[in-house]
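Missing here: one protein chain of the complex. Every other protein chain is in place.
After this line comes subunit A, so read on.
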Amino acid sequence: MSFVGWLQIAALFLAVLAVIKPLGLYMARVFQGERTFISPVLAPVERGFYRLAGVDDQREQGWLAYAFAMLAFSIAGFVSLYAILRLQAFLPFNPQGFTGVAPDLAFNTAISFLTNTNWQNYAGETTMSQFSQMAGLTVHNFLSAASGIAMAMALTRAFARSKAKTLGNFWVDLTRATLYVLLPLAIVVTVVFIAMGLPQTLGASITATTLEGAHQVIALGPVASQEAIKQLGTNGGGFFNVNAAHPFENPTALSNLLNIFAMLSVSAALVYTFGQMVGERRQGWAFLATIAILLIVGVGVVYWAEAQGNPILTALGLDASGGNMEGKEVRFGQSASALYAAVTTGLSDGGVNAMHGSLTGLGGLVPMFLIQLGEVLPGGVGSGLYGLIVFAILAVFVAGLMVGRTPELLGKKIDGREMKFAMLAVLILPLAILGFTAVSVMIPAGVASIGTPGPHGLSEILYAYSSAAGNNGSAFGGLSGNTPWYNATLAIAMLLGRFAYVIPVLAIAGSIAAKVRAPASSGTFPTHGPLFVGLLIGVILILGGLQFFPALALGPIVEHFATLAGQTY
């Protein structure tokens, strides 16, 4: 570990901290339907959309109508994306002449982008036409993120309102999230990325002649634009197979910081938006403190573990001061790689700038564990916020009774109905992650894809399903995921992780909105302040993470201790 390394990490967190409040306030205005500085330009466009779609933007929806609108929109999105991928051979902007994507891969990919996961069982540069990348995948990078924000806003309004029947209008929230938040930010970030040297072209790949005289095909495309929304929407699906480790996606240490900054800022600012909209900014800061503590500890552990290097190689005489550089880009090193790894997994982004499978045992444990915690640190745009609120509901319920009152969060009493849906939601992750992992390690179709046998192989599979169910999308590497078994089951895990989670959340929103918002008193459980932050961290770790401990013990944990003991498999 070095001072410069820590400085880089500190600089990033400070930059994000600086942007949280202005961006959070701006989004609060957007979703409360107020005018913003950009309204003169965008409001006519927005109205035009509503007129075209026949949406009455004044009419609000109850939780069921909201959920149905979201589901209908998702189904339509899936069908169109699947069709684009299958038919890309007949569609324009296909300079490489790629054929249609295979059915199982197209299914997996469509689900993956629909659910904001961006798990990629394909190599973009050798599979997808420019049209598929732009009109298919990039569009969903916007829409899946916008729909996540919409659902988070529905839950936010549930807390902000008292005795309300409606949560807002899904179509309005979706339009506003795209038009007012994601699109302007993406344009700015794209331009900066182009300035940093990322390619942005509709042209085909070029063939270069290397010094040895060999021919090398260098893939190009609309990289900068996809990269921008990939991060802003916490999508993570790279243009290239190796994602942000590729020099065209992430050429410099500065672009690396901008990558991380872009993915973290919107999601973190949304937490502030929540506090602002419910009229309790301290609540937003308490959530942000929880996130920051867990995330910084995560970054620190990965950085420390990677800087220690591999004791087995050290024993063979390798200089340990260089740390573990396997699978890392030299232009990033341990610090920037650790930062990226922890943030991308805490966030449900899923982009990577290093091979997570090549991290040390402990270094690999952290990203996997951060995903398994439920992607709430601060999680995917929107999805992280509502996941965090589910944990907050559980935390006030478990400990809130200790002050001798029926537990409340922001003046809303938490009772059987909220508890039922919250438990339904948190059941999804262990079911999808542990269930599919256990089946996969027992059947030949599952084991055959493993890259490295032994505990590392278990980690590969465990990571894959964690990533899918957590809608993260990053891969441990090593696992050959493009098989019918994994294409199908990973897609199911992604669907469960998104929809089987968010529908109970919307049901909670419906029930919370209908309740009277009771004023706080000194007898109320205080949900801001260090005590609550500590409690929430405890609940996230114990209720969110503990059930994965046995599985982790057989994967990265045993790897960690075995490496220390000089043992390999």
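As a convention for this text, a residue touches a chain if its C-beta (ideal position, glycine included) is under 8 Å from a C-beta of that chain, and two chains touch if they have at least 3 such contacts; residues count from 1.
Here is the rule we go by: contacts and distances are computed from a predicted model.
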Quiz item: Which choice in "Putrescine ABC transporter, permease protein", "Sulfurtransferase", "Potassium-transporting ATPase ATP-binding subunit" or "NADH-quinone oxidoreductase subunit L" gives the name that UniProt lists for the one chain left out?
Solution: "Potassium-transporting ATPase ATP-binding subunit"
Quiz item: Which one touches the absent chain: A:V4, A:A89, A:I187 or A:A518?
Solution: A:A518
Quiz item: In the full complex, which of A:L25, A:A253 or A:L564 touches the chain missing from this view?
Solution: A:L564
Quiz prompt | Per the touch definition above, residue among A:I84, A:L185 or A:V426 touching the missing chain | solution = A:V426
Quiz prompt | Touch residues of subunit A, complete complex, unshown partner | solution = 162, 394, 397-406, 411, 414-416, 418-420, 423-424, 426-427, 430-431, 434-435, 437-439, 441-442, 447, 455, 457-458, 515-519, 521-526, 529, 531, 534-535, 538, 542-543, 546-551, 553-554, 557-558, 561-562, 564-565, 567
